[in-house]
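Only one protein chain is missing from this complex, and each of the others stays in its spot.
For reference, chains read A and B in written order, and residue numbers begin at 1 within each chain.
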Amino acid sequence: MARKRSAAYPIVFLTLVVLFSVVALTLVNEVTEERIAANKREAIKQMLAALFPEMADFTQDEESGLYSLFDASAVVTDEETGETSVLSGSLPIGYAFMTDGRGYGGKIGILVGLEVDRAVRGIRIISHQETPGLGAKITQLSFLDQFAGLSTGELAIRRDGGAVDAITGATISSRAVAEGVVQGIVDMTAALEAVGEEGP
Amino acid sequence: MSSFVKNLTNGIVRSNPTFILLLGLCPTLAVSTSLDNAVGMTGAVLFVLLTANVIVSLLRRWIPNRVRIPTFIVIIATLVTIVDLALQGFAWSLSQSLGMYIPLIVVNCIILGRAEAFASRNNVRQSVADAIGMSIGFGVAILLISLVRQLLGTGSLEVFSIRLFSVPGLADNPASIFLLPMGAFFVIGILLALFRWMGVSECE
Partner (left out) sequence: MSELVAIFFGMALVNNMVLVKFLGLCPFFGVSKNLSSAFSMGVAVLLVMLVASAVTWPLFHILLVPSGVEFMRTVIFILVIASLVQIIEMAIKRTNLTLYNALGIYLPLITTNCAVLGITFINIDNEYSFLGSIAAALGAGAGFTLVLVIMSGIRERLDLADTPKVFRGAPIAFIIAGLLGLAFLAFGGMVG
């Protein structure tokens, strides 16, 4: 097909296509942005609720990532939108944070829940790359429930002098979880102190 | 009309993208651990392939040859991002389970291949037929693989949380290797051999 177009035509065409793309995507992003943020929040809420069934809502400290959890008495529901928000000055019923452990196959994402007195409420595994059938058993409640109520000194597997029974055949994975929890508490201590005093 | 149907059925059996052309294997094997994933992925591929084929076909006389591939890529990447955002907004758990394999549809050879080989040279009607056919072919393939992997790997079949049926002994002691990557390789290897044995495809 003969084309009497300048040599710049291909570049102009491509630039137009890219422009269309940017416009289209910006539009789609506008439409979906809020829903996506809401979905993410809901996913976190469900994870936190696994540890704190009485929780009604939470706030997150922007800098440290520490979650402060509140029960229904501190939460207000907007009649129209159904959105919940936390009354300022409320006292949290607990705290939670995400931390990592260095596992067998890579990073283990751990959610740690703490009571107001800093004792461990419980932990949940968010993500991991451990071996199925062995290290992957760290997601089982029978392993995770051991962490509830332990003090910092007891947060290690028995072999390391702690109170947690490691999973048979998955010492490394078990140890990674325990160490991850301890390290997380250490890292969060400053943030915990700050929030405890100020409120949400 | 007959060429419409011909182009449609081409993608399902004769040139099935997965089993015959061996294209777009990455997502097929990666997400085929459950029927939900298979359905989701097929839907995404159908949307992208159909829309891309239509757009490329409509623009085919204007796309300069030199920037042909980058143009296809931008069009496909845009559509893929739309699907990605839409899934994250409206089907959160599906988007989490399909993960980065949705954006990876952009380098799925099926879609780029059809834009290049077909949509840029044929009118819109035929391009639509081709897109639907290829998507059905892909869908059949990924559903078949997911069916086998989910059944053997978990002992039961579930679609969107509706349990279809369980195999009594298998459900308690499933062969979880099929859920692992290597299981996917075994399943497709055996299925390919099976199709050859059945005469559906040619041996090498």
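The working rule: a contact is a pair of C-beta atoms (placed from the backbone, for glycine too) under 8 Å apart; a residue touches a chain by one contact, two chains touch by 3 or more.
Everything numeric in this text was worked out from a predicted model, so none of it was measured.
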Visible contact partners (per top-of-document touch definition) of the missing chain: A, B
One chain isn't shown here. Among A:Gln129, A:Ser151 or A:Thr189, which residue touches it? A:Gln129
Of B:Val54, B:Val107 or B:Leu157, the residue in touch with the unshown chain: B:Val107
Residue list for chain B contacting the dropped chain reads 22-23, 25-27, 29-30, 69-70, 73-74, 77-78, 80-81, 84-85, 100, 103-104, 106-109, 112, 180-186, 188-190, 192-194, 196-197, 203-204
Spell out, residue by residue, where the missing chain touches chain A. 18, 21-22, 25-26, 28-29, 102-107, 129-131, 135, 172-173, 176
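Here is the rule we use: only the chains that are shown with their structure count from here on.
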Partner chain A, residues of chain B touching it in the complex: 61-64, 66-67, 70-71, 74-75, 77-78, 81-82, 85-86, 88-90, 92, 96, 176, 179-180
If you look only at chain A, which of its residues touch chain B in the complex? 1, 3, 5, 9-11, 13-14, 17-18, 20-21, 24-25, 28-29, 31-32, 35-36, 39, 42-43, 132-133
